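Note that one protein chain of the assembly has been removed; the remaining protein chains are unaltered in position.
Labels A, B and C are assigned to the chains in the order they are written; within every chain, residues are numbered from 1.
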Amino acid sequence: MASFRKIVNDPVYGFITFDDELIYRILSHKYYQRLRRIHQMALAHLVYPGAVHTRLHHSMGAYHLMCEALLELKSKNIDITPEEEQAAKIAILLHDIGHGPFSHALEHVLIEGLHHEEITLLLFEQLNREFNGALELALSVFKGTYHKSFLHQLISSQLDVDRMDYLTRDSFYSGVSEGVIGYDRIIKMMTVRDNDLVIEEKGVYSIEKFLVARRLMYWQAYLHKTVLSAENMLVKILERAKMLARTTTGPFSSCTTLDAFLRTEDSAAFIKNNLDQFCALDDYDIQSSIKQWCEHPDFVLRTLCNWLNDRKMLKTRLQMEPIEKEEIEAMQQKAAQQLSISPEEAKWLVFDGIALNKMYTPGVEQIKILFKDGRIKDISEIEYVLINLVKDGPVKKFYLCYPGEILQKAEF
Amino acid sequence: MASFRKIVNDPVYGFITFDDELIYRILSHKYYQRLRRIHQMALAHLVYPGAVHTRLHHSMGAYHLMCEALLELKSKNIDITPEEEQAAKIAILLHDIGHGPFSHALEHVLIEGLHHEEITLLLFEQLNREFNGALELALSVFKGTYHKSFLHQLISSQLDVDRMDYLTRDSFYSGVSEGVIGYDRIIKMMTVRDNDLVIEEKGVYSIEKFLVARRLMYWQAYLHKTVLSAENMLVKILERAKMLARTTTGPFSSCTTLDAFLRTEDSAAFIKNNLDQFCALDDYDIQSSIKQWCEHPDFVLRTLCNWLNDRKMLKTRLQMEPIEKEEIEAMQQKAAQQLSISPEEAKWLVFDGIALNKMYTPGVEQIKILFKDGRIKDISEIEYVLINLVKDGPVKKFYLCYPGEILQKAEF
Amino acid sequence: MASFRKIVNDPVYGFITFDDELIYRILSHKYYQRLRRIHQMALAHLVYPGAVHTRLHHSMGAYHLMCEALLELKSKNIDITPEEEQAAKIAILLHDIGHGPFSHALEHVLIEGLHHEEITLLLFEQLNREFNGALELALSVFKGTYHKSFLHQLISSQLDVDRMDYLTRDSFYSGVSEGVIGYDRIIKMMTVRDNDLVIEEKGVYSIEKFLVARRLMYWQAYLHKTVLSAENMLVKILERAKMLARTTTGPFSSCTTLDAFLRTEDSAAFIKNNLDQFCALDDYDIQSSIKQWCEHPDFVLRTLCNWLNDRKMLKTRLQMEPIEKEEIEAMQQKAAQQLSISPEEAKWLVFDGIALNKMYTPGVEQIKILFKDGRIKDISEIEYVLINLVKDGPVKKFYLCYPGEILQKAEF
Partner (left out) sequence: MASFRKIVNDPVYGFITFDDELIYRILSHKYYQRLRRIHQMALAHLVYPGAVHTRLHHSMGAYHLMCEALLELKSKNIDITPEEEQAAKIAILLHDIGHGPFSHALEHVLIEGLHHEEITLLLFEQLNREFNGALELALSVFKGTYHKSFLHQLISSQLDVDRMDYLTRDSFYSGVSEGVIGYDRIIKMMTVRDNDLVIEEKGVYSIEKFLVARRLMYWQAYLHKTVLSAENMLVKILERAKMLARTTTGPFSSCTTLDAFLRTEDSAAFIKNNLDQFCALDDYDIQSSIKQWCEHPDFVLRTLCNWLNDRKMLKTRLQMEPIEKEEIEAMQQKAAQQLSISPEEAKWLVFDGIALNKMYTPGVEQIKILFKDGRIKDISEIEYVLINLVKDGPVKKFYLCYPGEILQKAEF
């Protein structure tokens, strides 16, 4: 009964099975375990209290879908060796390992000049060294340099298992049941032609549904106006903290590693030289620093921290037209008066932004459909498909954040 | 503890509660109980084996959603009296009572010149007489003559509880998980303006999703090519039976009532005079007659019955362009040769048809959206909504049914 | 993509995959397709309107669990050849093929002297002949003569995939959510020792839960008092019909095959010689005959048929003590008076019975638990398990059925 086997309960898929010892050792590595401490949906839980799941759980889920997809392809006689299978599974398990605290919400704030995917690659290579090169093939699949491109496409493309898991999981945990997609049906429709992942024609409506569900999840969850507000507040807090930290000495936050990140002028170089320090950083450091900064002498920092901590979000207005510059300035002025702060400080509490949500951009994106007669078309070229019917181009909304209660009082 | 109360388990909603004695008496009436013997999705179970649920279960489900919707509206201070509430619940419970065997699949075949909604009205009025006029208000809500139009709109409109239940239920029982809609969210977004049902703006994406899910359910389930084939075979069987029955005397089917329907020249008049006989007819009579006709001397009738009974469906080709007349005739000829039948008979086994699936027709259909500032717009007029983005017009597909195995052999 | 593959949507498991051409041919055989016309839960839908699923769907589901179980065992290095795998899958697919109309509800009424499992065997052997012996190994697995007993145990034992599917499916369709079992966890805990199916110790609570869920499903669904009433009425109807049919000539029911079964003195012999006729019989014949008998001259037959058809069930009292003979007789007498019928006839409307529900009978039943140290124990011998704590012995309840409304009136 020798064979290796661990099963993990997952409310989304039932059970996730790990039956490869190398994969289990990667799973047990502290770089991977750290993902337990990074929320998958950043601050969306302030609107959807159930959405507290982690990057660790998401990447396990994506791994599970990868297993299903590979099983499916093999049953369709696609040639995949055991080594390639292991590599694809490792690659998906590690695809998010470079995410910093609060993932996308803080991307480019705490860490400038280095995309999370580049950090993933640095950590991936580091693990490969620790495992004596056993992750070489996985690395080349991850980077897309391996000749069987469909393996990379399963990890990163318009219909990869990453998206399929995060849509399914985010929808499940947030309770936005309308985000549900037919991931199992999409997987059943996958096959390979000329090393490319393609979808059999009868799966077309499932993909249409997938794209509409993604669009809905963006407006309803990821770009929900209260989530936008919370995540913008978080960004402002960190930016303010950086500004202040650089003009002071001594401990600034509750965590020396965080201090180092706040103060470095070149976070890209800093990370490259201090991978372990980067890995020591997670949502908990940010969250507990925010709690400490609730009593910081700086008005802006203290105020934003208190509000975010007690879920007193800035009010957000979302509209189709750009916010007028005059309106923003008028609001900033009112806020400055009302709170007895400088106009400069008021800009931290009244600001605008853009929310972008596109469904599919033919030409840039690609979902290939395989017809019974062997022809392959991009989904956007099929006459009866919704995507084709939709006038393309991204959809933009504009938003304005401001302290609602205070400005309301100001009206009187 | 006086109050009346019955609860019914429902896998879809958990429990359905009946707490009104009059409603329970209607539920117990044999006209209503008869709906147990009519499949909700006709022959779709030949493709989706789980889809064996009944019209009775669907109308109970729609009743449940009506209860939820009324509760919601009342909590928003919409004025609804207890009598109106009871009336709306009765009306939805009875909205499908006039459906004949296999509902839509056999509509206009067995019963000509009388739409199922007219029969519903006849039965509704008959019940009203039996209950001494207690259903008067329900009738006027059902007919749409009552001044609070939103009550009628809950029963019959673009977003009525009927559609919400059948999409939810059909998707649930068939296992086509992608047909799932956010019925609970849509109901939470309902309110009333000027006696019209409207949806609050933040429900817009749920409705978008509802329309896309409906579109998907049509292509994937209701108009699935094997379902089209089975239901067309059923139609041909009944038409052939009518033709034959009218030229013979003596028992034709296993059921005297069915014989009467097969032979009457004026089914509309016949039903009006024989409501009880109409109610004696259900899927079971058709299904057991089909089994008997498996040994009928007429080749066409016998063949179609055997094939349908043993799930040997005609092969179906679905395409965007109309089927060429020449191709059909050539196929009919081949079939005639191969089976040693006349070209006339072959037309019963080789035939074409049209499948129609439209998403939303602005102007004809109406889903009214209420904005925060009080404005009301049709959903198709909102700039950022998918429906608006979609080039309108119904989507047609053309199909051809033919005996696949036989014609295949004919090729050699 | 050469390989054979069909997928079927299932609301319970998502998708069921058939990837073996022989199995698909069996599935398409009319003997198997006939199971579409036999309800899995007989008349339980009169209480649980969702419980209209079929024997066909159940056996597909059991087949799916068999696939999962075999996959699991093979991943644990249990030696199972492709031929054995195919055989086990065929055996489970056919395990219920011998069920007659309304399965257990009518067992031993319509067909005397022949258990449904014997008929299954007859049909299995017939199919084996039709498929030129390709089902030989499947047959020996089914009969339990094959040396790898665990294959047979997967089909028929205390923890077989048959039970796991019917509990899961019946609970799903009826909406009795409490009947849910952790089938996937139980399967993950399966392994084999000395050719016997055993469960790893950490699965013990899942099995405890399985036994309690089964107990609950019996009391709440299978032996629900209204279901007992309906199924007893069905039995009385068929017994009465047999009695009457044997004293008359000419068509009795709406179906000549049914007539033959009603009139034969030796149904066992009759079936053996007329397998195809047996297969022509299903729920539809019974149901449509009941509708016809609603106008039969015999008072008892007519009355029971009308009541069952319109869901006017006999009232049922369920209690822990046997029903006193005097009470039954007094009730029968009252019913006779009230309805102006003979005491003999009244016995068809007032009668008692016993409902039996046992949890586990150590010694007779066997669920083997494998400990980490290699020891194997029967679950009932493990000190901390509920089964061990429960005083054993079956649990009996006694019931009395009678026409409630009529006897109520009689009281005045």
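A few notes on this one:
As a working rule, a residue touches a chain if its C-beta (ideal position, glycine included) is under 8 Å from a C-beta of that chain, and two chains touch if they have at least 3 such contacts.
None of the values given here were measured: they were computed from a predicted structure.
In the complete assembly, the contact with the undisplayed chain comes from A:Val176, out of A:Val176, A:Val198, A:Leu238 or A:Leu400. Touching the missing chain, out of B:His57, B:Arg163 or B:Lys188, is residue B:Lys188.
Within the complete assembly, A:Arg311 is the residue of A:Lys74, A:His115, A:Arg246 or A:Arg311 that touches the hidden chain.
When the full complex is taken into account, the listed residue touching the unshown chain is A:Ser28, out of A:Ser28, A:Gln319, A:Thr361 or A:Gln408. Residue-wise, the contact with the chain that is not shown comes from C:Val212, picked out of C:Leu71, C:Val212, C:Ile323 or C:Leu407. Annotation: of A:Thr54, A:Ser75 or A:Ser149, A:Thr54 touches the absent chain (contact as defined above). Across the interface with the omitted chain, chain C contributes residues 176-178, 180-182, 185, 205-206, 208-209, 212-213, 215-216, 219-220, 320, 383-384, 386, 389-391, 395, 397.
Counting the whole complex, the residues of chain B in touch with the unshown chain are 1-3, 5, 7, 14-15, 19, 75-77, 184-185, 188, 191. Residue positions on chain A in contact with the hidden chain: 8-12, 14-15, 28, 30, 33, 36-37, 45-46, 48-50, 52-54, 56-57, 60, 172-177, 254-255, 280, 284-285, 287-288, 291-292, 309-312, in rising order.
Quick note on the criterion: only the chains that are shown with their structure count from here on.
Comparing the CA-atom centres of all chains against that of chain B, the greatest distance is found for A. Residues touching across the chain B-chain C interface largely coincide between the two copies, over half of the numbers being common to both. The pair of chains sharing the greatest count of C-beta contacts is B-C. With each centre defined as the average position of its C-alpha atoms, the distance from chain A to chain B rounds to 43 Å. Taking each chain's centre as the average of its CA atoms, chain A and chain C sit 49 Å apart. For chain C, the set of residues that touch two or more other chains comprises 14-15.
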